[in-house]
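For this view, one protein chain was removed and the others were kept in their places.
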Amino acid sequence: MQACLFYLFAALTLLCGVLVIANPFTRNPVTSAMFLVLTIVSLAGLFVLLHAFFLAAVQILVYAGAVMVLFLFVIMLLDLKEEERRKIKAGAGVLGLAAAGGIALLMIAVIRQSNAGVGLKPASAEGSTLDLGKRLFTDYALPFELISLVLLVAMIGTVLLSKKDLK
Amino acid sequence: MNPAMLSLELAVIGLALAVLLIDLWTLHEFKHRLGYLAAAGLLVILVASLCCASTGEPPATGFSGMFVQDGLALFFKRIFLAAGVLVVLMGVEFRDRIPMGLGEFFTIILMELAGMMFAASANDFVMVYVAMEMMSVSFYILISFQRSRSYSLEAGVKYLILSALSAGLLVFGIALIFGTSGRTNFAVVAAEGTRLAQNKLFCLGALLVLLGLAFKISAVPMQMWAPDVYQGAPTPVTAFLAIGSKAAGFVLVLRVLFVAAPALALHWGKLFTWAAALTILYGNLCAIPQRSLKRLLGYSSIANAGYILLGVAALNPPGSVAVLYYLAGYAFTLAVIFIVLCLVARDSDDIAVLAGLNRRSPLLALALTLGMISLAGIPPLAGFFGKLLLFKAVLEQAAVHRSYLWLALVAIAGVVISYYYYFGVIRAVYWSEEGPEMTPIAVSAPLKVSMGVCIAAMFYLGLCPDAVLSAAAKAVQALRF
Partner (left out) sequence: MTPVGLQHYLVVSVLLFCLGLLGVLVRRNVLVIYMSLELMLNAANLALTAFSRFNNNLDGQIIVFFIITVAASEVAVGLALIVALYRRRHTTHVEDMTALKN
């Protein structure tokens, strides 16, 4: 059962990932964004299989919910009609495909060679809110506080970059 | 947990928040005084770090090993603080070209500075990531701050895409390192170094992390953003990118290589010699035909990243001392050049704006000339002694491995090529037809003082380098070779 679900979610993730970057039917960025939402949701499925329950929820709430809505909002705002007329240059496409494919094969070969995870059984670690919260506020307190500064900077920056007239 | 360790960073963040708040009650015509406030505050913090802050001896770690305060971290923090003072003063001079949000401009520069200081103290891959992102997000905003100029926005978008790409590589590398070592702390990873160095997956992770860092130092193969972004960004931000971002990248490279993975560094000498040689050649050869001064400095910055990589590639303590010394001299040299550019290259930064500069303002002409001489590496200025140290470190290694000889030859060829374009700038200042614009340039008192300090520092570093060298030698004790 678990294995079936893994293959289902993995196939969905990769299929939707392909459709994000190369959709044969339409070149509209809105479809790309919608398939990215599907990729993220299927990844949340994989997270559940890995017993990272809280992360799965965050993935859907924050990534699919907030980040992708922002993307869609901007795409609608910009009204990108012209996009659909441009073609990917065949030469660049083939080169990119060769490069990315080569890197993928190399990395998979490295994973096979290094015997990653051979003999490792899924362990008892459960991504429960309690355990994660404890770590976040003890061992990881410093980076956690730093993230708050990143968010503050991002907030100031977004206001500055999009406000019409600021005195 | 010891919050006192963070006193320097907390002071900078507090200053940033204070500037942001005071900005609310400041009238538009007085906003530039916020810049003087920020510069004065940073100067106080810098002086405090020089006299009363702990010397970093013995090194102290805190926050579950995330943060380390040692000689290396303090050395770089002082460079960042000095650069911060100079960049903020440039920002004050630049205020007429920033249409809005001057207070926020200074705030984000200070936040950026705090990010660099955290990067200097990072002792865990999580901290590397968070500090890098703090720097990147601030730079997105700073680079595109001149919203009305489409150059500035275009540079911002280019930096955004390539920086996010490098962050993606970095994060995937950290994931692989975490997976193979089980931890992200530098000390824990280093303790298992010999076992992990055999693990190909770990090596791949380390390689990806180094690629992510190569973006910050603008080294081959992640160098292509530098000329465009340097040209499009507001001049004070370009200065901060060239001085601060590069130094922060190098301190992280040193830490990742010689603290987290010393066992791996031994095998990777060849990789770094190639990166250094290609970076030097690319930067110097592409700089030759440039007409835009900021673009020229972008390529020169790539070339300099290559020279500094010589010190990393040497894989020995003298090499790392040379890296630290060179970065200190480079900071003051570039600061003086960018101050001149802030004042002179107002509407365009084509090399033609320098025409007749020696009559418009002999002081600026002299400052720019000294800066270029130092960059070219001619005695007695800081740039010369820094290059000498780097070459010495490489030649020392060449006694062991013959392959380092050709690296030294490539570097010398690069220096010779660079004479051409650095002297092209000096020629434009002194021996060119009169430009259309011949009004004298007024230089404000703070900028006069800062140029004086930078020039004095360039001479001091070049003529009596002992104090800085001993500080750098103490700093690299944190590294293992």
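Chains here go by letter, A and B, matching the order in which they are written, and residues are numbered from 1 within each.
We take it that contacts are C-beta pairs under 8 Å (C-beta built on N, C-alpha and C of every residue); 3 or more make two chains touch, one makes a residue touch a chain.
In this text, all values refer to a predicted model and were calculated from it rather than measured experimentally.
> Indicate each shown chain that the hidden chain touches within the full complex.
Those shown chains that the absent chain touches are A, B.
> Looking at the full complex, which residue from B:Ala4, B:Leu21, B:Ala164 or B:Leu266 touches the chain that isn't shown here?
B:Ala164
> Which listed residue (B:Ala39, B:Leu102, B:Val137 or B:Val336) would be found touching the missing chain in the intact complex?
Reading the full complex, the residue touching the unseen chain is B:Val137.
> In the full complex, which of B:Met116, B:Ala155, B:Ala261 or B:Ala277 touches the chain missing from this view?
Missing-chain contact among the listed residues: B:Ala155.
> In the whole complex, what residues of chain A lie against the chain that is missing from view?
Per the touch rule, chain A residues meeting the hidden chain are 2-3, 6, 10, 13-14, 17-18, 20-22, 29, 32-33, 36, 39-40, 43, 46-47, 49-52, 54-55, 58-59, 62-63, 66-67, 70-71, 74-75, 77-78, 80, 82-83, 86, 88, 92-93, 95-97, 99-101, 103-104, 107-108, 111-112, 116-118, 120-125, 127, 131-132, 135-136, 139-140, 143-144, 147, 150-151, 153-155, 157-158, 161-162.
> I need the residue numbers on chain B that touch the omitted chain, in ascending order.
Listed in rising order, the touching residues are 126, 129-130, 133, 136-137, 140-141, 144, 147, 150-151, 153-158, 160-161, 164-165, 167-169, 171-172, 174-176, 178-179, 182-184, 227-228, 231-232, 289-292, 295.
The rule is short, and it goes like this: only the chains that are shown with their structure count from here on.
> Please report how many Å separate the Cα centroid of chain A from that of chain B, as a whole number.
The computed centroid separation for chain A versus chain B comes out at 31 Å.
> For chain B, which residues count as touching chain A in their complex?
Against chain A, the touching part of chain B is residues 1, 13, 20, 28, 63-64, 66-67, 100-101, 104, 107-108, 111, 114-115, 118, 126-127, 130-131, 133-134, 137-138, 140-141, 144-145, 147, 179-180, 199-202, 204.
> Report the residues of chain A in contact with chain B in the complex, numbered from low to high.
107, 110-111, 113-114, 116, 138-143, 146-147, 149-150, 152-154, 156-157, 160-161, 165-167
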